[in-house]
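Removed: one protein chain of the complex. Kept in place: all other protein chains.
For subunit A:
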Amino acid sequence: MTRLLTGLLGAVLEAWQELRIHRTRVLLSLIGVAVAVASLTTVVALGGILQQTTAEQSERQSGRPATLYVSAYGADGGQVDAEALQSAWVETVARYGIDYASRVVNAGVAVDSPNGVLSVGTQAVDQPYGEMHRVRISEGSWFTPVDAEQLAPRVIVNSVFWERLGRPALDGHPLLSLGGHGGTGATTAVIVGVYPSAEWETEPAMFMLADQLAAFQQADAGAGAAVDPFAGSSVQYELWVPTGDWEALAAAVKRDLAAAVGDGATVDVMRQDAAQYGDDPFLVTQMIVGGIALLVLLLGALGLVNIALVTVKQRVREIGIRRSFGATAGRVFFAVMMESVVATVAAGAVGVAAAILVVQSPMVHDLVGQGLVTDFPPFPVDAAVLGLVAASAVGALAGILPALVAVRVKVIDAIRY
């Protein structure tokens, strides 16, 4: 054990000394390796980050895994009784202990603004929706369970809307006048949060709680004017359930809802989140760029082999001297190989550091995340490990040939001539 330790340490020391003496040559030969490792690591790391970005974006669109969309229609394809469906929904969600369930209603709500009355695209949801869709809030906060009990509706506006309203401070409980089109139920809403608009969004939009929208719509339309609480807007029902048993749960929800609504109604429960397909849209790109980086790495290794072979031939005398002072053939082999490995690991570390600087730079974050990523993942450890492992492997491969040449040196001939 001691012999192994001193042997290993001794070989590394020899290798390091050799590299120190020939640092210019070594540095030049390693630039290719460092660049290749940097690109390989960057590609893998960016791939991981892009994956996270895509996952977050698709989760915002279609929900987190596993999100089930529930829809119901009557025997003739028409609408089912909204009230019956709503109460069946509430019962079913409670029966299966589903914590994350939300209705989603898209409606246009007239809002008084400094520029006149605007029709604002409104998504009416239940409180759990924020968690289910990873809604990012830049100011204030998402709806709390208490908000649902308030008489004055709560709204969360997008940043475009917030800008247009003059960026009012949220701790001052800014108000918004809804129903500005002259309906009877004009009411005042309180802005509790702001969510960032996507870069392509230019129009105001907002979130409201579904029950508050229903109450407002009904009041706006006038007492007894409309039975449909959402004024004809279609209601979508969503569930976020564990991925393990979603199929069984989907079947049970479908069965229970169909039975509760009755009258030959058909209920569909479909999984909608993007994760169900399991595809990585960047896999092909990642593989192509990774493949190119591997080729660069191989070219770097070839350059390294070339230089190492020439160097070993020039070092025949030195190797002979070392052998005469007790270096075993194995030790010479290992030391020569270690020179290559120590050098490429050093180059690999530089490459990985460069990759971290590139990937973690704010510019790349903006470019990749498009301002939409909440949990920007840290630099993936597996990418850094891959970079270092690739560098060591290349070093070992590039070191084998010169090491084989080195052990074939005839000691006394090498020393005397």
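Simple rule for what comes next: contacts are C-beta pairs under 8 Å (C-beta built on N, C-alpha and C of every residue); 3 or more make two chains touch, one makes a residue touch a chain; residues count from 1.
Quick note on the criterion: contacts and distances are computed from a predicted model.
Think of the chain that is not pictured: of "SufD family Fe-S cluster assembly protein", "Anti-sigma regulatory factor", "ABC transporter ATP-binding protein" or "Xanthine dehydrogenase family protein subunit M", UniProt labels it "ABC transporter ATP-binding protein". Residue-wise, the contact with the chain that is not shown comes from A:10, picked out of A:10, A:168 or A:303. Where subunit A meets the chain that is not shown, the touching residues are 2-3, 6, 9-10, 13-14, 17, 21-22, 317-318, 321-331, 411-413, 415-416.
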